[in-house]
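First the structure, in the form of structure tokens, and then the observations on it.
Note that one protein chain is taken out, while the other chains of the complex remain in position.
So that you can tell them apart, the chains are marked A and B in the order they are listed, and the count of residues begins at 1 in each.
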Amino acid sequence: MSDSPLVEVKGLHFSRGEKSIFAGVELQIPRGKITAIMGPSGTGKTTLLKLIGGQLTPDVGRVLIDGYDVHALSRKALFTLRRRMGMLFQSGALFSDLSVFENVAFPLRVHTELPEAMVRDLTLMKLQAVGLRGARELMPAELSGGMARRVALARAIALDPDLILYDEPFVGQDPISKGVLVQLIKKLNQALGLTSIVVSHDIQETLSIADYVYVIADGQVMAHGTPDGLDVDDDPRVSQFVHGEPDGPVPFHYPAPEYFDDILNQEGLQ
Amino acid sequence: MKRSKTMELGVGLFMLAGVLGMLFLGLRVSGLTFNMPGDTFRLEANFANIGSLKPRARVTMSGVTVGRVTAIELDPEWYDARVILELDAELEGRLARDTTAAILTAGLLGEQYIGLTVGGDPDMLADGDTIRDTQSALVLEELIQQFVSNMVSD
Partner (left out) sequence: MIQRVLSLGRRGCDVLEALGRSTLFLAQSAFGVPSREGWYLWLRQMHFVGVLSLAIVMVSGLFIGMVLALQGYTILVDFGAEQALGQMVALSLLRELSPVVAALLFAGRAGSALTAEIGLMKATEQLTSMEMIGVDPLRRIVAPRLWAGFVALPLLTIGFSVVGIYGGYLVGVEWLGVFEGSYWGNMQSSVAFIGDVGNGMIKSMVFALVVTWIAVFQGYDLIPTSEGISRATTRTVVYSSLAVLGLDFVLTAVMFGGFS
């Protein structure tokens, strides 16, 4: 396997309506490593994953996955490329009309011609990997949030993809579930030789497993490096984010007229 | 994918019921019959006035339905109505040449139909022949006019 990065994002510009979300983002995701993309809420991290997955098309710039330009592919070729990607959604996004077992078996059934016995074995292996082999008969509505996310993880790795995109895997989880997910992401990455992209704003958990970190704010990459070498204090915005300060370059207050003027200005009441 | 027998059965019964319903609408409601096309023969009849006779109206003999009207058109030569009848094949060659056709009405407001009355001619009508002796539909206005003029002349 070559040393070239699996995913390359070049000069990415994207805007939604009038609002510019990305202005020239450059990323390089190395193979077989866990790369974290961090940043405050509302900086378009999920949008970035959707751009990499080809669900959104950038205004300017390219996304290359293993040398293929995602947005220049035909619909069919894009769907073929997506078989090599797994994505873990914030909500889990399990198919609510299928059981846990069927959810994990779904990618195998639609993309392979394997006999039923082999589909069963593979599905149980993936469920065993996330520790939910015993929950196979449950419906998604009967699962807790953490379990749903683990099932979704099992589904994402069902086809043994080269690349997994994690969208906020730790959000809204209790400490135990968080610990479980951190362990799983790390173990799966090592065991299966995956390339992982983790989008998150949970600093502790993310830094503990990431091999490389990008910090995004204001539509640009603010800092990048290994977790230890990341120069967090260079940029005030990055520093505020990493240290979790309530006020700073990212203001606590939504833009508003002067507080004093606003209070005293009672013309509107007359 | 898990398959549910009751669901498959339900959908199967649903579709079967649809087909049976269609059969009911065809046979019982619109009165379709499975007559072979070769089971009939054609006669024509010219009427001075057909009233409100419509295609698919019944053709009867002594009150028994023996056929249907298939088409009604204007005869451009005589400016009267040419009605094409389709009769059961078993009557072919058994209706006398002077058979009469009359447009009758079922009840006061009912639909109009054609009644055939057999004559005594030794020659028989064959496929495609024309019935000469016809009796037009009764038109209410004409009846009243006749009645009134009779009253005046009395």
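One rule holds for everything that comes next: a contact is a pair of C-beta atoms (placed from the backbone, for glycine too) under 8 Å apart; a residue touches a chain by one contact, two chains touch by 3 or more.
On a predicted model such as this, the values are computed, not experimentally measured, just so you know.
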Check: Looking at the whole complex, which of A:P107, A:P169 or A:G219 touches the chain that is not displayed?
Finding: A:P107
Notebook entry, point to check: Which residue, B:M15, B:L74 or B:A126, contacts the hidden chain when the whole complex is considered?
Noted result: B:M15
Next item on the list: Can you work out which residue in B:D39, B:E90, B:E111 or B:E142 touches the chain that's missing from view?
Entry: B:E111
Check: So that we can see where the missing chain sits, which residues of chain B does it touch?
Finding: 1, 3, 7-8, 10-11, 14-15, 17-18, 21-22, 24-26, 28-32, 56-58, 107-111, 113
Notebook entry, point to check: For chain A, which residues lie in contact with the unshown chain of the complex?
Noted result: 50, 53, 55, 79-80, 82-83, 85-87, 89-91, 93-96, 106-107, 109-111, 152, 155
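Operating definition for what follows: only the chains that are shown with their structure count from here on.
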Notebook entry, point to check: Where the CA atoms of chain A average out and where those of chain B average out, how many Å apart are those spots?
Noted result: 76
